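Read through the structure below, which is laid out as structure tokens, and then see the notes.
The other protein chains are all here in position, but one chain of the complex has been omitted.
Every chain is named by a letter (A, B, C, D and E) in the order it is written, and numbering of its residues begins at 1.
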Amino acid sequence: MTNNPKGTITVVSAHSADFVWRAGGAIALYHDLGYQVRVLCLSYGERGESARLWKQGRTLDEIKAIRRFEAEQAAEILGAQVRFFDAGDYPLETTKELQDEIVQEFREHRPEFILTHSLTDPYNADHPRTTEFVLECRILAQAHGYPSDFPVIGAPPVFLYEPHQPEQCNFQVDVLLNITPVFERKRKAMECMAAQEHLWAYYTDVAKRRGVQAGRNSGGSIQYGEAYQRVYPYVGEVLV
Amino acid sequence: MTNNPKGTITVVSAHSADFVWRAGGAIALYHDLGYQVRVLCLSYGERGESARLWKQGRTLDEIKAIRRFEAEQAAEILGAQVRFFDAGDYPLETTKELQDEIVQEFREHRPEFILTHSLTDPYNADHPRTTEFVLECRILAQAHGYPSDFPVIGAPPVFLYEPHQPEQCNFQVDVLLNITPVFERKRKAMECMAAQEHLWAYYTDVAKRRGVQAGRNSGGSIQYGEAYQRVYPYVGEVLV
Amino acid sequence: MTNNPKGTITVVSAHSADFVWRAGGAIALYHDLGYQVRVLCLSYGERGESARLWKQGRTLDEIKAIRRFEAEQAAEILGAQVRFFDAGDYPLETTKELQDEIVQEFREHRPEFILTHSLTDPYNADHPRTTEFVLECRILAQAHGYPSDFPVIGAPPVFLYEPHQPEQCNFQVDVLLNITPVFERKRKAMECMAAQEHLWAYYTDVAKRRGVQAGRNSGGSIQYGEAYQRVYPYVGEVLV
Amino acid sequence: MTNNPKGTITVVSAHSADFVWRAGGAIALYHDLGYQVRVLCLSYGERGESARLWKQGRTLDEIKAIRRFEAEQAAEILGAQVRFFDAGDYPLETTKELQDEIVQEFREHRPEFILTHSLTDPYNADHPRTTEFVLECRILAQAHGYPSDFPVIGAPPVFLYEPHQPEQCNFQVDVLLNITPVFERKRKAMECMAAQEHLWAYYTDVAKRRGVQAGRNSGGSIQYGEAYQRVYPYVGEVLV
Amino acid sequence: MTNNPKGTITVVSAHSADFVWRAGGAIALYHDLGYQVRVLCLSYGERGESARLWKQGRTLDEIKAIRRFEAEQAAEILGAQVRFFDAGDYPLETTKELQDEIVQEFREHRPEFILTHSLTDPYNADHPRTTEFVLECRILAQAHGYPSDFPVIGAPPVFLYEPHQPEQCNFQVDVLLNITPVFERKRKAMECMAAQEHLWAYYTDVAKRRGVQAGRNSGGSIQYGEAYQRVYPYVGEVLV
Partner (left out) sequence: MTNNPKGTITVVSAHSADFVWRAGGAIALYHDLGYQVRVLCLSYGERGESARLWKQGRTLDEIKAIRRFEAEQAAEILGAQVRFFDAGDYPLETTKELQDEIVQEFREHRPEFILTHSLTDPYNADHPRTTEFVLECRILAQAHGYPSDFPVIGAPPVFLYEPHQPEQCNFQVDVLLNITPVFERKRKAMECMAAQEHLWAYYTDVAKRRGVQAGRNSGGSIQYGEAYQRVYPYVGEVLV
């Protein structure tokens, strides 16, 4: 269990770069707030999200190594620990063994909240499969009868980060997170993904758009944002 | 404009008792936090929600007076100011004049957020009409060109409180508010509605149910709750 | 109030022929069960649904007279009383006066249930306007404070009949009514609409299709059906 | 096949106590109407829904035995036969063998209708998995080519009982069943679940709330209710 | 009626600048294809969308004149005719007179298709009100009995252009229009709106994002796009 006084937040990423484009701002913000941030990469995205490397004639093992290296660099910039499961992608297979690993991870690190993919995505079957899998792992980690060396967890909120084409994924914007203070680091982390340069500008534009909308919804002026959907209701003593 | 250092929250109630059953907890909580709470009762619910008084043979004017008296008592217990518009109910008519009064009210008091009814309700046409009306008044209050002695407002969040039969109203639970610290006052406020005694127990049970669910969603134990739906995304520097 | 021992059912039709195509089977079935069936035609459909008559060069008054005559014939075949309100169509205007007339009609005749149009229809603005209007009239008829010589009504179910293009109208099939025993009369009633001959075959096919589906959903064999959507939950001592 | 003259109704419960909280009223009502009621418990809920027993330090086998005993007691009070499949929970695995057992059960007992869980539930992955599984078993039991010693079944309706947090599960209330005549037995059956005492009050309150709503939707006064969602349209000669 | 051999397309804009941000690309494309493009501005957006001008201390009449001038300039760059109705904004009132003017406009110009706003928008009540109004005007223009000097129209498709915050407006992306060939002109037209400079960059980014998505959905590479939602199904001899 972490010694971190603020606690842990956990990001589950189907492929090794997803966490950067979609949740890089939240990761950096929570790192700066003093949280331990755990990034769990189920695969390297070696088959489905490494087109440029394949075109260069790399082997599968080389591609995995490169993707791992890039993700480690990005995680370091954002202030996150990263753990790789090498479960394979396109298709990602969510085996019983992987399930137990994730459940034990949740039990051991007891995240304050969990970030993962959207509930549907007609462009990427690995993403919603990861989401469904994460939601079930969280439920198992809550069950007293599930075998583990660690105690059960409570009810950490789950936030879904933005998919590539949100309207096609029924993505619902519940939270607009102001990531202005850490955007430069998110940009640097994105630039670690050398093989996906076309996405640097795209996700910079997404951040600007979500920033404008955050301003509209708060009556203020916000430069960069990230959008999230809640899975469970917010509980608290104030209306937020 | 209010001299209240914390600011104002505003509750728009189609009929004079709605604010008690549906938002009594939030009102008391925010009063205790130091906010000025404005309750705007568009009508007294004199025709549609006063069956017992009609059966007693009261006149329309008597019923309005009784309903007003009860609402004033309840508001006092909860710590709210209450303003009556006497716009008539069943059906409630949202005239241009009423619209301007509400816009000016929003401009003058500049609510931090607004509470009102659900977006649909097949059992009560006045409720969704009020919601649609409130959303438009808020938009008009934001417009620089809308004539007023007061400056434009920003973008206050809008929370919708729980209708009587939430599943039939497509009510979505985004927030479960812990109202345990103030529940006894909400109960006392409900008891001011002498003619609707059957609802005291019903809304006490609703509060218990929402409390149990709040506990489930937070991993803690919460006795009484109120449910709310957000209209606009939450904007902030943390994920909530 | 009716002397009919079984009670009344009420059909509210935006235009004078809607009740035949969409609810002719239900009307005939309930007539045969001993109910008084009241058909309320808000308009004659004189402007929007009488293309052939306009092409023949008829005047507005002639068209209204013809449409009324046809509707009366059809109602007689089905066993219904028909009442015309001549409120105008395309657009249908649902005035306060019309509202009061319908509320009083509901108060006086106390329908066991009410049939009307679908909740949305991008091809026909009068239809969903009628539905919204009927739902509100029913609510007003339930209110003790609404002025009337008749007592309040209870909570009659509302069933929505099938629009012309159900998938475009978010029409949900909750009930498949077996109209086989009365289909020949529905066909005869349809044939009273001399100016809309193209619809005779269309709605015969619809009835066959709904019959096949009724068979599929009951494990039996049913020849002709009508589809309905419920607005409010069914209440009873058995699961249906 | 049953000798019961009225026929059989079948309840499929992911865990051994679900049928009590969610469908206890329907079971008792149908028993009293003369039906044979079959309850199929896919698992004992030993891992996911027995927190108190785990805290007491019981072994897995003890917990299963206790849960079985409690379910048998509850079933007896309600008038149901109960069959256990011991398929494991959290996660429940719906194997080919289990599928065939359920198909043969449906073929042999030919239920008039089937009760099971909701279509989605972000708090409990076993529940919607059971629902999807039951719907497919029913389809297989309808297929002439599916190998069996028993004849194919017709098209029994499927009703979904209420999940713990209905709004989060997109639960739609299509039927409000009046369970007042049998509520005392449902309460006694709930009390058999010694380890889940906190749910006795919760589901008593749910029953009261659904009773109030049943009254509202029928214009009468009903004390206790259960809510159900239909999967397939109702088919009949009357509008219900 | 137009002498234009290709026919007319019609854009209905609640406020005088909407057509530029949301449909400028489509307008320029269709102008270049040889169509007459009619832009109908129901209001100047003088009260709700001219914040900068109000802050400059302009009068209502000055603001209307400036907004009109800007819209005329933009329309000229895009190749459209523009007609102003000066119906007032915030709130826009869709009177019977305005309705008749639009119906007659549709009758006279017989658009091949119509562009307008989204079906819902919690940030802007004038937009969905315009959409609902346009859909009804189109229906009235189809009715043989609606009085007019022009013949009825057929069934022109309606496309809804993208609102400011699409996910909050349930905006569904059915069509991604490649506007690359005309984007420079759209940009120039946007720059006519001197008082809304902050939107130039925003809608340039939107166009880039829709372009990337258009590429993703077609397997090609597209620089700039506009998104549209269809109201009615596409009809044709090929699958598109």
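The rule is simple: a contact is a pair of C-beta atoms (placed from the backbone, for glycine too) under 8 Å apart; a residue touches a chain by one contact, two chains touch by 3 or more.
Owing to the predicted nature of the structure, the values given are computational and were not obtained by experimental measurement.
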item	value
Contact set of the excluded chain (shown chains only)	A, C, D, E
Identified contact with the non-displayed chain, of C:32, C:205 or C:237	C:205
Option touching the unshown chain, where C:61, C:149 or C:167 are the choices	C:167
Missing-partner contacts on chain A, residue numbers	46-48, 50-51, 54-55, 60, 63, 90-91, 122-125, 168
On chain E, residues whose C-beta touches the chain left out of the figure	26, 29, 33, 113, 153-157, 159, 173-178, 181, 213-214, 216-220, 222, 227-228, 230, 232-240
Touching residues (missing chain, whole complex) on chain D	99, 135-136, 139-140, 143-146, 231-233
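The rule we apply is simple: only the chains that are shown with their structure count from here on.
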item	value
Contact-graph separation of chain D and chain E, given in steps at minimum	2
Junction residues of chain A, two or more chains touched	173, 213, 216, 227, 232-233
Contacting chain pairs - touch in the sense defined above	A-B, A-D, A-E, B-C, B-D, B-E, C-D, C-E
